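The complex is shown incomplete by one protein chain, all other protein chains being positioned as in the whole.
Per-chain residue numbering starts at 1, and chain names A, B and C are given in the order in which the chains are listed.
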Amino acid sequence: MKQRRIIAAVGFALVASVVAAACGGSSGDGSEDGTPTKGGTIHILSNGEQIAHLDPQRNYTGDDLAFAGSTMHRTLTSYAYAQGDEGSGIVPDLATDTGTFNDDATVWSFTLRDGGTFEDGAEITCADVAYGVSRTWASDVITDGPTYASSYIDAGDYPGPYKATAEQQAAYDKAVSCEGKTITFNLKVPVADFNYTTTLLAFSPVPKAADTGEKYDLKPVSSGPYKIESYTIGKSLVLVRNENWSQDSDPVRSANPDSFVYEFGLDEAVMDERMIKDAGDDQFAVSAGIQPENLPTIFDDDAFKDRRVDEYDPFVTYTNLNVKNLSCVEVRKAIYLALDREALRKAGGGPYTGDFADGFIKPALALDYKKSTMPDGLNVDGTANVEAAQAAMTAAETACPEVATRAKDGLSFYRPATPVWDKAVAIWIDSLGKVGIKLKDEPVEPSVYWPTVMNPETNYDIARGGWAPDWANASTVIPELFTTSGGFNLTRNADDPDYAEFQTKVDAAKKELDRAKQGVMWQELNQYVVDRLWALPGTFTKVQAIWGSKVGNAYQWAPFGAFNYGDLYVKS
Amino acid sequence: MFMFIVRRVFFALVLLLAVSFFTYMLFAMLPSDPAALTCGKNCKPDVIAANRIRLGYDKSLMEQYWLFLKGIFAGRDYGAGAAAFSCGAPSLGYSFGQHECVTTLIAQTFPVTAYLSIGAFVLWMLIGISTGAMAALHKGKWQDRAASIFTSIGVSLPTFYIGLLVLFSVVIWLGILPFPSYESPFENFSTFLRTMILPWLVLAVLSAASYTRLTRNGMLEAMNEDFVRLGVAKGLTTRIVLRRYVMRQALVPIVTIAGLDFAGLLGGAIITESVFSLPGMGKMSIRAVVESDLPVLVGTTMVAAVFIVSANVLVDIAYGYLDPRVRVK
Amino acid sequence: MSQDVVLSVKNLSVVFHTPDGDVVAVNDVSFDLRRGETLGIVGESGSGKSVTASSILRLNNSNTATTTGSIVVSGVDVLTAQDSEVRRIRGSEVAMIFQDPLSALNPYYTVGKQIAEAYLVHHPRASKADARGVTLDMLKKVGIPSPEKRIDEFPHQFSGGMRQRIVIAIALINNPKVLIADEPTTALDVTVQAQILDLMKNLQSEFNMAIVLITHDLGVIAETALDVLVMYGGRIVEKSTVEALFSEPTHPYAWGLLGAVTSLGTSDRGELVAITGSPPSLISLPAGCSFNPRCSYALEICSAQVPLLRSVGTQGSVTACHLPKDEILTFGRKAASR
Partner (left out) sequence: MSSDIALQAIDLVKHFSTGSSGVLGRATNIVQAVDGVSFILPVGKTLGIVGESGCGKSTLARLVTRLIDPSSGSVFLDGVDITTLSGKALREMRRKLQIIFQDPYSSLNPRHSIGQIIGDPMRIQGIVTKSNEKKEVQDLMQRVGLNPEHYNRYPHEFSGGQRQRIGIARALSLRPSVIVADEPVSALDVSIQAQILNLLENLQKDLGLSFVFIAHDLSVVRHIADQVAVMYLGKIVEVGDSATVYNSPAHPYTKALLSAVPVANPSLRNSAKRIRLVGDVPSAIDPPSGCRFRTRCWKATDLCEAVEPPLQADATGRVVACHFPEEAPISVG
């Protein structure tokens, strides 16, 4: 099973990020080997049974965002339709520019371009964008989507459009106001990179009259070059041209093929076989994720060199340590040094799964990434350094005997109850056992893993985690994972003596409007966490994909770790 | 006989009620939380709580079950305000994973399963009974040995393995047929046929094996019956003896088992549907298991239970007609 | 062949081919049956009596059995005739009834249908209504009460005795010349057995048919048969009239059988004169006379040479025994008088 699907199975939304493909070990190369031509049908083979969410406000997974955004849902701003670093840059889409903001970046305005229309021909208005964004607040109906809009925008106790009183609605209309074609967002806090936030499909327009709430997910109204012809979960999603879309109004989408056919529910072995065979319609197909046993076939054979890719996706895996329980850095260090990360990677599928992470920010966030100084004694080849770990434990016995004793008595290890993790936890227990640290395995039913560890009542010592930035700024990494206000802090580091200093530095970084300076601050904060080992870096993960011989412009779109579907074309 | 049928139907209904209760309770007690599944990364406890109320999972299990039962007869409403919607009777719940009423989902996927089952069933009965009859009539000869090889292969090979092998060889390597892409027979009959032929054959050949064995053994047993000898002694032709005496006897147990097998298939030919990417009920249940889509799981399980229970009743009644000895006086 | 002979069996042998080897189930059996007479065949299980009976209708599976010799019915050799000819003979010239009347009836059809079927197959031009009429008559003849009602019932709705009456009705509906009755009363209670034996006797004189009655019950033989064949190990060991068998049995096996019979009339609780040992396995028959290992009179020659049938006794009995004639008579009379 591919990484992405494991993540889906634990109920966690993999999010978009900006990743420069600079050092991704890319072996594939789908460069423009001809002029893109119009027409034809692109097939997308999928093991999944459906697109998690087609409703733009609910779409929050990398591959689905890339697919729906590049074909159906326009946003105020968009990532550039380009390969490599360039793809991580933002460009205006529905808006005429990438937004203007006031001095402290608390008020952002965008002006809509002329000629933008929905699939029924109606013009896309400022009110449609405002309405679409307002749906984010209806968190009981519009589930699974990103909540940046509601946490940034100053709309009081607005409950979303379905339940709002006239008063509440008026408050929202004030916070997100329309003046002709210009939409203005009033934020609670300064957000220097709000125009990156607006690349999220949550900022797509929705015509109020067409909103069917829960059911909008099955047939959203298109604002892009394609519209839904048919959608049968478990079978297929067919997109055809939206005749009311005009190229003039859309500077980013090339809209080359006449249609897309998303084929669901295929057996993974069958998908690989079809792609390898490259016959019939499969010549026009793309497929992400390859079965481990087929990787050598595809990557060791030059016959596939023009239709394969092996690159970083936006994801970083890591392990949360409960700093409250393990309030002693020596013990945390002993755990990290004793852990046989190479054995874990081997069990997970070897180098194709990714590289050993040196922190929580991936190199793709070029401005924010700097190779961290790792703890003394950590083996670069990922193997355990038992001696160093033993030394750390010895130091712990004098520095913090209670915590050392706790480690020897047994630390609770929370993880999803999946076969992959069954294997991994055995390696954990084995490695840590060599330095006298005992683990109590606590498998959790996969579908409730996150609610379980997010629950403050759950007293874990160790809990696995994984993260991808929501856009190309470590502001969506460091604060989210390691501050008390972050949505995903599982380290329970609030009582750490260094936390106050850390929080101050994070606040300063968030307010810094100079992006370059900000980047250096994130680099330092990443090192700050690595030094204290509130969490243990795991893997910078990779993804492999293959496409048919008649598919042009197939590349990994850095921000999503997925194909840029909207940029594909059928070779004549 | 009439009272017998009334009684069987009555018990079947009681049984279904019990099945619905235990199914509902069993799935509800799984350690997954349907409310927690509705939101992703930023799943704050208050959002989960709000969704729990909206989905009705805040109520007691008994109350949930009562609402579920009521929904079957009266339909069910979900949510409030502008985003409210309802599932008409018979409602088996609403899938928040697929944004559709479970009844509608079953109505969409069931025909695929039904076409697959009916086609495969007809084929396997034809193959199974004819090879079994051939083996019985040529006991000990090469036909019998061939049938015996066929059955031992058929019963020992997993559908999954054979399905993939056939798919790889016929479709991907040899390219004789296009990759199956399901179309309703009313929309595009030739695509329908081309899609279904392989799953029909795989399912039929594998299931036929046990019917070959059943038919062969049943016929050989029947041929040793005194009444068959008396039939021959009457001067009847071989054809009539085989039809009225031997097959008649051999088919009685086959009808029973076939009825139950067929009902089981209607509940979802899970593996075959998965291998051949057929959007049927079995595949939907698998998806529901993976995604802990409780309403779909309960719904498909209930539908499968209805088929199996009704098949039992029908087989019991059919048995009475097939075998006069079990007819109630 | 005499005019009266309706069935003539000559040198009948049946060999079954089994995985353990060939089994000679019937070995060189010959007999004639005259119109209106009853021939009894007695013997233990495995003696070949039932196989002999089923050979007469060519019921043995030709895949697993080889049948040689000749069986002539109405001038036709059943063993070599065309299939269609054999089918014509089955049921119309020669009919058969079986031991277990329940398993002999097709459970899926009404008794009326099964009787009519037997009629229609040999009267293809008859209408269904005709067949039903004939069937009703036949049901009356075999003593089924209220036949109009019961004609449409299924076999399981009848008692054992009634079922055997129905089997007899099927057998006799085409007025056959020969009826082969294979243990027809063994599965029945004694009071019902008496009814069925009476019925068979009455119908025999009404239809003037010959009966081959196969049984292990010497009492039944004594009450019904005119001539008797005693079979052992697939061969005929004695052929005699029924009076001769009981008054002057000529084969040691027959002596043993008579001695082993428990009788109603004697209150003697003395030891029965049992034949020692068990009937032989047909797969490994003893050399020579197959009865010799169990025979207390056996001579040296008995284990070397198969005795041929020869005429002994004062009542025309034929026997296959090496003992001198006078010894046979002495011992035989002694056995009979005990």
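Everything below uses one rule, namely that a contact is a pair of C-beta atoms (placed from the backbone, for glycine too) under 8 Å apart; a residue touches a chain by one contact, two chains touch by 3 or more.
The structure displayed is predicted, hence computed values, not measured ones.
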Sort through C:Ser30, C:Ser70, C:Gln195 or C:Ser303 and give me the one touching the missing partner chain. C:Gln195
Give the residue, chosen from C:Asn63, C:Thr80, C:Ser159 or C:Ser284, that touches the chain omitted from the document. C:Ser159
Among C:Met231, C:Ile275, C:Leu299 or C:Leu323, which residue is in contact with the omitted chain in the full complex? C:Ile275
Hey, which chain C residues sit against the chain that's not shown? 44-45, 159-162, 189-195, 197-198, 216-223, 242-243, 245-247, 256-267, 269, 271-276, 278-279
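The criterion applied here is as follows: only the chains that are shown with their structure count from here on.
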For the chain pair with the highest number of C-beta contact pairs, give its two chain identifiers. A-B
Core chain by centroid distance, with centroids computed from Cα atoms only: B
Sort the other chains by how far their Cα centres are from that of chain A and give me the top one. C
Please report how many Å separate the Cα centroid of chain B from that of chain C, as a whole number. 53
Separation of chain A from chain B, taking each centre as the mean of its C-alpha atoms, in whole Å: 40
Averaged over CA atoms, how far is the centre of chain A from the centre of chain C? Could you give it in whole Å? 91
Mark out which residues of chain C touch at least two other chains, giving numbers and ranges. none
Note: in the complex, chain B contacts chain C through residues 139-140, 225-227, 229-237, 244-245, 248-249, 322-325
What part of chain A is in contact with chain B in the complex they form? 9, 11-13, 15, 49-50, 60, 138-141, 143-147, 161-163, 211-215, 217-218, 232-236, 263-267, 269-270, 273-274, 277, 279-282, 444-448, 450-451, 454-455, 487-488
Of all residues in chain C, those that touch chain B in their complex: 54, 57, 59, 63, 87-92, 95-96, 98-100, 103-109, 117-118, 121-122, 154, 156, 167, 170
